[in-house]
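Quick one: this structure, given as structure tokens, is what I'll be asking you about.
As you look at this complex, bear in mind that one protein chain is not there, while each of the others sits in place.
Let's turn to chain A:
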Amino acid sequence: MIYRSLFPRDVFAELDRLQREMQQGFRLSPSIRGIARGGFPAMNVGGTPQSVEIYAFAPGIDASSLDVQIEKGMLIIAGERQRQAPGTDATVHIDERFEGRFRRVVTLPDDIDPNLVDAKYTDGVLRISVARKQSALPRRITIQ
């Protein structure tokens, strides 16, 4: 936990964020795109036989400023989180929340259909549902 009042957004805040990333990071097997854990937004990815579900925990963002793209089998989520600047007579005691531009990239499985994507923003969580290709769904074959 940090208690700072002198220098908002200084190097100690960055060290604190790094430390949190490391504390949380060791449980994750390293990815080609580095240690993503602790980044913003935090993401959970899951799947069902019909779809791939991505949850991005991005609170306090105007949904219209979020940019979601599927490109070459990758899902890209980008945006910016702005914060009201504190007044000149205000003191910042704790400063942990993310501020600024963000961009996260997730590799999608091969069997998804990039034309069937649904995105919803509820309670600060962006849920993206990408359908799997019809041909990839399991089918029962009747025996004659």
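In this text, contacts are C-beta pairs under 8 Å (C-beta built on N, C-alpha and C of every residue); 3 or more make two chains touch, one makes a residue touch a chain; residues count from 1.
Note that contacts and distances are computed from a predicted model.
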Which name from "Cytochrome c oxidase accessory protein FixG", "Tryptophan synthase alpha chain", "Oligopeptide transport system ATP-binding protein" or "Spore protein SP21" does UniProt give the chain that's left off? "Spore protein SP21"
I'm checking contacts with the chain that's been left out. Which of A:Val45, A:Val68, A:Ala119 or A:Ala136 qualifies? A:Val45
Option touching the unshown chain, where A:Gly73, A:Gly100 or A:Gly124 are the choices: A:Gly124
With respect to the chain omitted from the figure, which of A:Gly73, A:Pro86 or A:Gly100 is a touching residue? A:Pro86
Those residues of chain A which, in the complete complex, touch the missing chain: 1, 3, 24, 28, 36-38, 41-51, 53, 55, 57-61, 83, 86-87, 89-98, 121-125, 127, 129
